[in-house]
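Up next is chain A:
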Amino acid sequence: MLVLLRQFRIEWGCPVGLPGGEGEFMHKSLSIDPDKCTGCLQCELACSLEHEGAFNPSKSRIKVITFEAKGRFVPYTCTQCAEAWCLEACPTHAITIDRATGAKMVSDALCVGCKVCTIACPFGTINFNQSTGKVIKCDLCGGDPECSKACPTQAITYVDANWTGLDKMRASAAVADAAAQA
Partner candidate 1 sequence: MQITLKLYAALTPFLPAGAHNNQLDVEVSQGMTVGGLLDAYGVPRRLCHLVMHNGFHIPPDKRDARVLSDGDAVAAWPPIAGG
Partner candidate 2 sequence: MAWAGKLLRVDLTAGTCKSEPLNMKWAQDYLGQRGLATKYLVEEIDPKVDPLSPKNKLIMATGPLTGTSASTAGRYSVITKGALTGAIACSNSGGFFGNEMKNAGWDMIIFEGKSEKPVYLMLENDDARLMDAAEFWGTSVWDTEEGIKHKHGDPMIRVASIGVSGEKGVKFACVVNDMHRAAGRSGVGTVMGSKNLKAVAIRGTKGVKVKDPKRFLGASTAAKKVLADNAVTGQGLPAMGTQVLMNVINETGALPTRNHRDSQFAGANDIGAEAMQKVRETDGKTNLVTNAACFGCTIACGRISQIDRTHFSVLERPQYHGASGGLEYEAAWALGAATGVNDLEALTFANFVCNEQGIDPITFGATLGAAMELFEDGVITEKQTGMSLKFGDAKALCEMALLTGKGEGFGAEIGLGSKLLTEKYGRPELSMGVKGQEFPAYDGRGIQGIGLAYATSNRGACHLRGYTIASEVFGIPVKTDPLESDGKPALVKAFQDATAAVDSSGLCVFTTFAWTLEDFAPQIDAACEGEWTAERLLQVGERIWNLERTFNNAAGFTAADDNLPQRLLKDAAKTGPATGKVNELSKMLPEYYQLRGWTAEGVPTNETMSRLGL
């Protein structure tokens, strides 16, 4: 049932372009604001349910990193590099780009579990899954990320890939404007 749901989503997901054609896709990115994160792990629950069919944070593609002594909670996952080191490093060409979403996708059929990609990735966001013998990483849920929908505080949002800074820009503009008016 969950697999079916994902397929449906792809149909009404975000891509704007000509299927299989030359059109340019407007990609979106996960935008993360640690200031808003409470560390509840609803993102990890949603991610694992989507990809593993069970509530299992240990298999989540997104992790909330807690810095205990600072009181900080930082959700972290693949940023979908334009030049993806994992993709370049893979000896079996198991990692490809989903043109519709820009996500770097792992083909389970081709992945041999060599973990070279996990060494190549500078951010640690692609990891080996012992249960399947394959690597797992964020695939943006086909363009409708479950983590973002599950987040109760909007710490994780899915926004125009060219404008992940828009919220910060808006906040800064408000400060600058207030100063100008003062």
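If you want to know what made the cut, all candidates are chains of the complex that A comes from, given by their letters.
Everything that follows uses one rule, which is that a contact is a pair of C-beta atoms (placed from the backbone, for glycine too) under 8 Å apart; a residue touches a chain by one contact, two chains touch by 3 or more; residues count from 1.
Small disclaimer: the values here were computed from a predicted structure and weren't measured.
This complex pairs chain A in touch with one listed candidate out of 1 or 2: 2.
Interface residues of chain A, counted against candidate 2 in their complex, comprise 1-2, 38-42, 45-46, 48-49, 52-59, 68-73, 131, 150, 152-153.
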